[in-house]
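Note that this complex is displayed minus one protein chain, with the remaining chains in position.
Going by the order they are written in, the chains are A, B and C; count residues from 1 in each one.
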Amino acid sequence: MLEEVGTNDQGDMIINVGPQHPSTHGVLHLVITLNGETIKKVEPHLGYIHRSIEKMCESLSYRQFIYVTSRMDYLSSHINNHGCALCVEKGMQIEIPTRAQVIRVLMDELTRLASHLLWWGALAMDLGAFTPFFYSFRERELINELMEDTCGARLTMNYIVPGGVMMDLHPDFQRKVKEFLKLFKSKIHEYDDLVTGNIIFQNRTKGVGYISKEDAISFGCTGPTGRGSGLSCDIRKLYPYEIYNQLQFDEVIETSGDSWARYKVRVGEMVQSMHIIEQLIDNIPEGEFQAKTKAVLKLPKGDFYTRVETARGELGVYIVSEGGSTPYRIKFRSPGFSNLSALDHMSRGGKIGDLMATMGTLDLVIPDIDR
Amino acid sequence: MGVTSLLILTLAAIVFSAGGILVSKIFVKGTENIQKGQAYECGVPTVGQTWLQLNVGYYLFALIFLIFDVELVFLYPWATVVKEIGWMAFIDILIFFFILFLGFLYAHKKGALKWM
Amino acid sequence: MISLEGLTTLLQAWLHDTLGEPWAFAAQSVLVGIAAITLFAVLGLALVYMERKVAALMQIRLGPNRVGPKGIFQTSADTLKLVMKEGLTPNGADKFLFNLAPFMVMIAAMLVLAPIAFARNFQIWDLSIGVLYVAAISSVAVIGILMAGWSSNNKYSLLGAMRSAAQIVSYELSAGLSILAIVILTGSLRISDIINSQADGWWIIKGHIPVLIAFIVFLIAVTAETNRAPFDLAEAESELTAGFHTEYSGMKFALFFLAEYINIFIGCAIGATLFFGGWMPFHISGWDSFNHVMDFIPSSLWFFGKTMFLIFLIMWFRWTFPRLRIDQLLNLEWKYLLPISMVNLLIVTFMAIMGWHL
Partner (left out) sequence: MTKDELKIKFESLQEGLNFEEGTEWLTIPVESEGFKKFALLLRNDNELQFDYLFCLTAVDWKTHLSVVYHFSSTVFRHEVVIKVKIDKANPIVDTVCEIWRTAEFHEREAYDLLGVEFVGHPDLRRLFLTPDHEGFPLRKDYEDPINMIKL
């Protein structure tokens, strides 16, 4: 791995960014070939945080393995759990009570909101503005508190079990969510004032890290990265799960394909998530929060695939079952992995500063890529 | 105080900097470790030459700066007497700036101001 | 704050009476040296503390509040920490240049202090080409930065140094042109003349719109020349980890850090002198009783007040704006600021000849 680091014949500078770098958000290691300040090649070196979750899952039961997946994309851990639980439920053909479905979707959207808020602050930080980070964390903290009340954890919620959710909502949940929404609505204009309308920010992101729609499809870019290129790829709209087909929300699509488009998509998604929460918070149906399931879950022989929309894109869960109480083989198709593979394509010909903007708007979470 | 003040200030700066470094030398007990001497590159050892020829983009700006800065120095004595000379000085500077502007346009057209 | 006015003349007279000519001069020199070093240390600590409090203000948090009342000793504690750190020199570095670089930066920062008038009659050397001297010496700092980046034998440092060189020399031009605008109006390069010319109103007020434009250009150029965000490309931490001082640690790093803050102070002091009248109180011609009231405020307070206001502006920039990209940074200078300040200079010349500024 190390022999290639250095310089090559054309006088290009080969430089390491990461694994210990302020803007790689974790232990991503990029080897960049530079000519002056212009990027000629970006090569990701992965594996610094690879825990082989897929192998671990092979020895865990269908109830246990869900919790391991919280550690993949830790910013949307609840949605990871959701995807896994859906896959098990699909195999077992478990009917989920409506209340559980609503709770799951509510939590999904809160998680997405929290994840996007963190991304928003971190992107501004990548571009050299520190202050937005504190503004977004002010609101994110409230979501974390909501999560803590109900799930008992702030980041790795582990709230979903096959058949529903682990326990009922906290009695204060509805009131607190409404309070949060009210506050968030009054604060969201600050985001536009601080970052969106800033001319330097616009110049730093417009036309940077461009990827066309065709390339986005070919590279398997999903989530805001794909939608920024005009690719309709919201799993919640295309292949609705739970109660998403009964909800009113828009799939935010931008067509310019650059970092600015991805920024706009994510900011738009925050608003859409807020709308979804608003629709659901007063309409949580009464009833069971968990379906009756057997103590030991056994999936029939065969393979099962489900997709959910995490904050970063399409998460696929592929379970191959031999009929036992543990999966025979499990594969997570993580959104970050495919998005990262397009990084080289997107950042060639740009400057080092552009690379940071591109990486920031891809919203990479390294444990999601390394798994 | 005159020119000596510059000497005094230089000395003060040296005393201040050297004093700080010396004090820290006295207090600090250094430890030996091969890793400490390595260049920092995000925790990965650097291989290859650092002192290599860089893209010409950086130097072009330095050259254009040199031209403009020399012109700028000529402006200082002019600026002190503008009010006394009056309109003649204004016409002078118009010609001066016109030539400078032509040079600027030339550099711009040649792409010297486009960052490589 | 005690007024510094006349302190120097008093001291000078007393020294002459007691010690005699050669010794009095020696004592004076030592005093100036000590005063400069003290100013350096105090300014460094105060400005770092101020920066952190301003940052906290912008970022809805408290800032340092543990060491001492309101955390005022936090920066002293930090300095102490840096003193106790080992100063490392990387293996492949050019050791001579590597160790020389912090000295260069410090000497450049210290030398610019000479012509600055801190209060009425409180100036180390009122030389006849004061403004030109400041413009010349303040750009010596770039040599120190270039030295540091080049000698570190680190790729980030090298890139940071290169960026910084391209950036500082570029912004030098528009800074110089906006200084020239005031020189044209004043007709002198001497700092004391420039201040005295503002006795009936500061240039920013009586200079109309062209001076305002010159001031804005000057402020941007100062921010860029001191490598402050949004122009901190030389040490862009999200791109080059720490840029030109990546390899510096301990006291040598502290010197770079200190020099940065001193340079901000100097830039703002020059800005305050040129556009806000330095120590000159706020005067409006014709309002004699009002002017008398203003004169009661010590001149040193006026000077530091104005300088701190400008420093606050520059800190405000830092905590609000994202960083520019290197090509955008140079575009801003060469395609916008330079032409604007050239045209502005012509307008100022026209104004001066027509006598509208009076």
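Rule of thumb we're sticking to: contacts are C-beta pairs under 8 Å (C-beta built on N, C-alpha and C of every residue); 3 or more make two chains touch, one makes a residue touch a chain.
In this text the structure is predicted, and so the values were computed from the model without any measurement.
Asker: Can you list the shown chains that the omitted chain is in contact with?
Answerer: When the entire complex is considered, the left-out chain reaches A.
Asker: Using the definition of touch stated at the top, determine which of A:35, A:98, A:256 or A:341 touches the missing chain.
Answerer: Considering all chains, including the one not shown, the answer is A:341.
Asker: In the whole complex, not just what's shown, which of A:22, A:97, A:121 or A:220 touches the removed chain?
Answerer: A:220
Asker: For the chain that's not shown, point to the residue among A:240, A:287, A:302 or A:349 touching it.
Answerer: For the chain that is not drawn, the touching residue is A:302.
Asker: Which parts of chain A face the unshown chain closely enough to count as touching?
Answerer: With respect to the unshown chain, the touching residues of chain A are 1, 46-47, 50, 52, 54-56, 59-60, 90, 215, 217-220, 222, 231-233, 238, 302-305, 307, 314, 316, 318, 320, 328-329, 331, 333, 337-338, 340-342, 345, 370.
Throughout what follows, only the chains that are shown with their structure count from here on.
Asker: If I count C-beta pairs in contact for every pair of chains, which pair wins?
Answerer: Among the chain pairs, B-C has the highest number of C-beta contacts.
Asker: For chain B, jot down the residues that touch at least 2 other chains.
Answerer: Counting only residues that touch two or more other chains, chain B contributes 41-42, 46, 54, 58, 115.
Asker: Which residues belonging to chain A are in contact with no fewer than two other chains?
Answerer: 13, 15, 21, 37
Asker: Could you list, by residue number, the parts of chain A that touch chain C in their complex?
Answerer: Going by the criterion above, the answer is residues 13, 15, 21-23, 37, 124-131, 134-135, 138, 194-195, 198, 200-201, 203-204, 351-356.
Asker: Provide the residue numbers of chain B that touch chain C in the complex, in ascending order.
Answerer: 1-6, 8-18, 20-21, 23-25, 27-28, 30-31, 36-42, 46, 50-51, 54, 58, 61-62, 64-65, 68-69, 72-73, 75-76, 79-84, 86-87, 89-90, 93-94, 97, 100-101, 104, 108, 113-115
Asker: How about chain A: which of its residues touch chain B in the complex?
Answerer: Residues 2-3, 5-7, 11, 13-21, 29, 35-38.
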